Each structure stands twice: as C-alpha cells, then as structure tokens.
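Below is one structure, written out as structure tokens, with a few remarks after it.
In this view, the complex is presented without one of its protein chains, the others remaining in place.
By written order: A and B. Residues from 1 in each chain.
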Amino acid sequence: MSEQPLLEVKNLNITYRTERGFVSAVQDVSFTLPKGASIGLVGESGSGKSTIAMAVMRLLPPNARVTGQIIFNGTDLNAVNDRQLNRTWRWKQLSMVFQKSLSALSPVHRIGDQMHDVLHQHNPQLNESQRRAKIDEVLNAVNLPQRVIRSFPFELSGGQMQRTMIALGLICNPPFVIFDEATTALDVITQAQILDEVKRLKAAYNLTTMVISHDVGVINATTDIVAVLYGGQLMELAPREAFFKDPQHAYSRALIDSVPSLYGPKRRITGVSDWRTASSSTVDQLRSDRPAEAADPNAMIEVGPGHFVRREGYLGALEVAS
Amino acid sequence: MSQLPLSTDAALASTVRRPSRFMAFWKPFMASKMGPIGLAILIFVAICAIFANVIAPDGPFALGAPRLLAPGSEGHLLGTDHLGRDMVAQLVYGARVSLVIGLVAALISLVVGVIVGSIAGYYGGWADLVFSRITDMFLIMPAFFLIIIVVATLGSGIMYVMIVIGLTAWPASARLMRSQALTLRERTFIQGLKALGESSPRILLRHIIPNGIQPLIANASLDVASAILIEAGLSFIGLGDPNKATWGRMIYDGRTTILTAWWTSVLPGVAIIITVLGFYLVGDGISYVLSPRSRKVQA
Partner (left out) sequence: MSESQHLIEVTDLQRYYPIRKNLTDFARGKSGEVVKAVDTISFTLKRGEILAVVGESGSGKSTTGRLLVRLDTPTGGSIRFDGQDVSHLKGAELKAFRRRAQIIFQNPFEAFDPRLTIGSSLEQALRIHDIGSTPKEREDRLIAALERASLSPAREFLMRYPHELSGGQSQRMATVRAMLLEPQFLVADEPVSMLDVSVRADILNQLLDLRDTYGMAIVFITHDLAVARYVADRVAVMQHGKLVEVGETEQIIFNPQHEYSRELLAHTLEV
C-alpha cells in the first residue's frame, strides 16, 4: 500500500530572531502522516509542538525562519508563496482549531456573521443560501443548536465555543485539521464530550488530523501515531499502541510516569525534570562499548515498524547494532 | 557531551544574568527612535532654562536702545522686541517658566489623579461612588473657562495658573488609574497578599499604585505639554503673569508688530512648538517601552 502520505515533514528547523539573538525552537524534526491517520504531538510548553503546527499553517510571526520541507499532498508548502497559499491551501486543504479563548473569535460579531465571512473569503463562488446551508450543516455536525448563529462569543459556554471553533475548522471541508490544545481549558466532562465529537467527525469526514497537547491522556484517546517532543527535538515517534505499551525513550517514560492513574495501582509519580538520570548511564555504556564509533546522539534509531527513538535517551541502547 | 537542550527550569537558571531595571527601560526607549529625539530636544530646552542666567546675564527685561532689531543683528542673535529686549534672553528665561509650569501642573494632576483613581478602583463601593462622581464633576467643567475665571478673580500669579491647570487635568489620570486598579485588584498576587494578611492601605500604596502607574507616566508627558499650551493661551489673551517672561506673553507683546517684525511673535511660537513636540515624543517613547508587542523584530 504505497499511497502517498498526506503530510510529510522533513528536517524541519525553526529559529526565531529576537532582541537577544537567535533562538532555536525546532531542530531537525521529521515525520510522516498517512491519509486518514491522526498524529499527536506531545510535550511540555516550549517543546516546539505548537510551533510545528503553526509552521504547517504558515502562521508563524515574521521573525521566524523556517527551513526544511513540509510536503502536503506532494507539494512543499514552504515553497509556495503566501497569496497562493491563501487561495488554494489555507482553510480549504488545511485548517486549525485553537485553544478556547475569547480572543479566538471576534467578540463584537455574531457567530453566524463570522462563519459567513470565512466562507465568503475561501469559497467566494457560493451564494448566500448556499453559505447558509453549509453553516447549518457544520453546526449540525458538531451538535450545536441553530441559535448559536445569532449569538456573540461571550454568550457561549466553553464547550460551545470549542464546538464553534471545530465547526469553523470544518466549514470548507478540508481533508486535514490541526487541533492545537483544543480541549486544554475545558472541564472534564466537556473535554471528554469534545474528544468524542472529534473522533466521530474524523470518521464521518474522513479527516487526517494532527493533535497538539501536553496531556498524554488526550493523545492516548485521539491519535494513531505519537510524536514526543522535548526542547524542539523529536525524542520518539511511534504507533500509539506500541508507544503506550512499551515506550522506548527515557523522556517518554518519564512523561507517562508523571500522570496519576485513576484506577491503576497507587504509585508515587514523579516530575520529568530528572528524566535524564535514567538515560545517562546508557549513553556512557554505549560509548565504552564502541569507542571508535562517534555515535550521533541526535540520530533516530528504528526499533520497530514505524517506531523511531532518538539515540540519546534510548532505553534499549545496549542492544543497538548501529 | 549531551547535546540535548536544557529543561525549562535549568534554562531559566542560566538567564539570571539580567540587565538592571534602569537598562530594561533605557534600551528599548533608545530603540524607539522617537523617544531619544524627544529627550534630546528636552535636554536642550532644559539646558537653556538652567543656564539662562549664563546665556543672558542681563535678564529678560533689560531694556535696550535699539528696538525691533532683526535676527542676526550684531549683539542680538535673534533680534529684539519693541522694547529693545533681547529675544534670546526672553526665550531662555521663558523656558524656565514654561518648564516649571508644565512640570508642576502635570505633577499635581498625577498625584491627585493617582490618589483618587486608585482609592475608587481598589475599594469600590461607596468610595468608588463618591470619587467617581467628583471626577465626573471636574470633567464636565470647561477647564479653560474655569482657569480664566480663577485668574480673573484671584489674580494672574504663576502659582494660581499652575494649580488651576493641575486641578482641571487630574480627572483623566484618575479615570485611567481607576481602571488599572479595578483590573489589578483581581490579579492573583493581590489576592495572595490579602490572604497573607497585608492591610489594604499597604496593598494600595505598595502594589496597586506602582503596578498601575505606568500608562499614567506616559500620559503625564502629554499633560506637561498641554499645561505649557494653556499657559501660553492665557498669556496671549492677557491673563498671564505680567511679571514673568513667558513665551505666551512674548507672543502677546509681539502681536501688534507681527507684520513688520515677525520674529517677536513667531520665535516664541516656535519655542513652544519644539518643546511640546519634545514632550510628545518622549511620551511616545515611554509608550513604546510599555508595549512589548509593538516591538517586533524582523527575521
């Protein structure tokens, strides 16, 4: 099955130019996303996961420098100019659902008007009644009542706001949607409902998705592939089941261990700040076994089908051939 | 040697080599382009004012024989007025008055505004009700007419002018400080201080005011400029202090000869414009420092 993957990120590097010099946000990140699959980018604040999402949508601020390739359906988006990107790709091919906040939507316009605006901008060929039909369709899809059309953003609850953001993301029927910490600020029950909604919509619209979250629980609930990021670098890339069953990187393990369990056996959880002590011994061993080989700590080792681990921090280091 | 980046905690530890608070203000201020220009102008005006007695040892009222000399004439760099008084002397002494009026008036406005606004905003309830109505009362008073009335009845001493200008300008500062206090009192660290047992007056003085005052400082420079303009206006209609050499009075004195000896009115006018511009630019610079978002760097 050699179908072209929907998204291929190759050697993505992102640096910011700031008043104090250059800051590296993302270093040499690569991954592949097949059509219809969902990839989760998980990591702490500042790990680069949101930056990668913004880079895919080309929404980074002007002082960001991006190198590498972001190949969407065969085209490198980094090589496309902004006007073309707007006309052909943005929102119609790729869209994004942001974290709930009143600043995600214009507070002085009604929801319905904002949705009309989006359609008008991206699908100008539709007339008034066609737009109206589309709006009704997406509101139905996210289980929002019609009266939302006449509401202002501040009149909506957190869950309703989030569903509105999802509806807006789907309104131009893009095949690819990014969810950037989309449920982070929501209550437990609301979050669970929204995540269910997303799963359902993914199946109904045959979406390919990217989910950004600092919460491994969210990643476990909604994704097929897991990408763990730390300090702008990829630590582990694995199919979800393999990842949660047996994570191969010290940082991944620390991440999973830092979450308290509801039903499992009670054990002491630890923060991730000391995760490197688990791996430092393995790195030393690696060196002493192969003194001649200057092993690149940044290389990704393949440890299983579609399962890659960064060399430094790899828990099974002793068995590595090369 | 591990090439892995530091975790956030460790990375933060290595940034503690931080600039002093002064430098944290100075560097962006200098980068604002407008700020340094304004500052340069104000420094120039201040030097003229401070060293007025050095630049013009005879004082501004020294009457001289040659009258209405044009600028560039011998002995009088910018000419003389209809009474033979040297223009340069009057301008530099006038700078003293203008700066003093501007700064004192703005200071009165700031102090009264901060006190009223912060109490109204932080305590809320009755205090807010009473102080807001007082603020409104002062706001609806037409300032210029009030000043004229005060000056006409009590006399045109510089003191009265300064106080009256200050007392009519404070409502704007009060409004601003009140909204700052309203926002600040809900902030977590203020709630935390209350929970620790800190007294309300202390919280107001040590935490609310210092954290909320920054936009008022930017406004204050505009207040100085406006005070200078009001004084000039008063002098121009003859209500200024006749014993002081002020730029406004110079324009007033020169109005009869404006067609034949333009410099008598135009030069002080230019002085006012330059000084006011200086204050505006400094205010812009301060605003620039206070809003980090406007300071984007291009890649």
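To be clear about the criterion, a residue touches a chain if its C-beta (ideal position, glycine included) is under 8 Å from a C-beta of that chain, and two chains touch if they have at least 3 such contacts.
All values derive from a computational prediction rather than experimental measurement.
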Touch with the omitted chain, as defined above, among A:P62, A:P107, A:P145 or A:G271: A:G271
Among A:T15, A:S50, A:Q162 or A:N220, the residue in touch with the chain that has been omitted: A:N220
Absent chain, residues of chain A that touch it: 44-45, 158, 187-193, 195, 214-218, 220-221, 244, 254-256, 258-264, 266, 268-273
Touch residues of chain B, complete complex, unshown partner: 8-9, 12-13, 15-16, 18, 187-189, 191-198, 207, 210-211
